[in-house]
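Report on the structure given below.
Removed: one protein chain of the complex. Kept in place: all other protein chains.
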Amino acid sequence: MEQGEGLLMSNISKKNNLFSVFIIFVALVLSFGIISIVHNFTTKRFENSNYIVNLETLMKVMSGNYEFVLLNDSIFSSLKQNKLKVYKAIDEGIIEGYCVDITVDGINGEINLVTGISHSGVINDTEILFYNESPTFGSKVFNDEYLDKFKGLNYPMEFSNEVIGLNAISGATITSNTVKDALNIALKAILLAKESEGLN
Amino acid sequence: MSSNNKLLNIFREGTVKNNPVFFQLIGLCPVLAITISVKNAFVMGIAFTLVITFSNFIISLFKKLISAQTKLIIYLIVISVFVSIVDMLLKVYLPTVSRSLGVFVPLIAVNCIIISRLDNFAIKKNAFLSMVDGISMGVGFSIALIVVAFVRMILGTGTIFGYNIFGSNYKPVLLMLSPAGAFFTFGMILALIQWIVNKKEAK
Partner (left out) sequence: MLAKLFIVALSAIFIENVVFVKLLGVFPIFDEHKRIKTLFNMGAYVALVMVLSSSFMFLVNKFLIMRFNLTYLRIIIFVLIIVITMKLLDILLMKLLTKIHNALKNYFPYVITNCAVLGIAIIIIDRGLSFFETIAYSFFSAVGFTLALILILSIKEKLQFCSVPKAFEGAPILFIAIALLAMAFMGFSGIKFPV
């Protein structure tokens, strides 16, 4: 009698287990399906709205009306940057310079900037597009006056903080280090771009 | 009439009497981390409310199919679906806010508040009540976010929505915008609430 009951119990629990697994499977299929459908619905708008720098910004940092062509990401794979885009600025068939759109991870969050660099590797102008947590420690630093100090510099950029004129406000120094790092990477990218252009 | 009262009770429970952040002290990570701007806090609050409301609703609808063994996985699957949808919507319609919020939108999926509400409420009560409970918890969470963000923004930047309220010579307390400021603000708000509660009980 007891053995029979024991078997019956195990029967029920086996059925329960199978049912549970089935429910989980259905839930998984449904969820993946729903997410994919919503993704298809939103993906077109997403690609147009974000992450592609607009023409106006590119022209501003290069200080001129150029034609901008996006370079292939594979040229810059050695820099190991996830969010780096380089455009070459062309005027009448001659490459006048490059624009670099780079996002780096700073202590205070992401900083996304676009900088225009002449063909000789000298920074023309820089524009900060996005920095996380507006306003934050470093935000005092992000104005035209500060960014002007980077004009005319080339790789490798080593300058003391006195040149920039920063106070020892904790955080302000760090964020400007991030900007400096981003610009250094941009200048390195230009060197790679120039190499690859030599192959064409 | 009594059913209206019941709904109101559930709503008050979530927002005031048993506020998930200030009284239950769970799900605190977003409250400390992203409350640097009121706009971010507001959007995060809305995103959270949407996720918890719909999750409560769905789980409550299908509560008969969920057994004790599978409930954790089912909860997480359902929550993740809604978090993914909300994340995609944010990326399209509010890209700057989405980038500011960063990793904390996916983190709604493992937020303690949602899982505990699903386990305590949605699995037992009916669908409509669960939805109301979800909304109430979401609103309570949003209130907490906005209050903390407000304090940190006023003290940390001296401006509200661009208006300098302390005059242009005000040197903002930058510390408020740092993680230390987050803990400090939260502790002070908790103290204030505890003081109010103590006073009420003394009467």
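Letters A and B name the chains as they come in the text, with residue numbers starting at 1 for each one.
We take it that a residue touches a chain if its C-beta (ideal position, glycine included) is under 8 Å from a C-beta of that chain, and two chains touch if they have at least 3 such contacts.
These numbers come from a predicted model, not from an experiment.
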For the chain that's not shown, point to the residue among B:98, B:111 or B:130 touching it. B:111
Quickly run down the residues of chain A that touch the omitted chain. 31-32, 35-36, 39, 43, 80, 82, 105, 107, 170-171, 173-174, 177, 181
Residue list for chain B contacting the dropped chain reads 25-26, 28-29, 32-33, 72-73, 76-77, 79-81, 83-84, 87-88, 103-104, 106-107, 109-112, 115, 175, 178-184, 186-188, 190-192, 194-195, 198
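One rule holds in what follows: only the chains that are shown with their structure count from here on.
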Averaged over CA atoms, how far is the centre of chain A from the centre of chain B? Could you give it in whole Å? 29
Which residues of chain B touch chain A once you look at their complex with the stated criterion? 36-37, 65-67, 69-70, 73-74, 77-78, 80-81, 84-85, 88-89, 91-92, 95-96, 99-100, 102, 157, 174, 177-178
Mind pulling up the chain A residues that touch chain B in the complex? 16-17, 19-20, 23-24, 27-28, 31, 34-35, 38-39, 42, 45-46, 49-50, 109-110, 130, 132-137, 169, 171
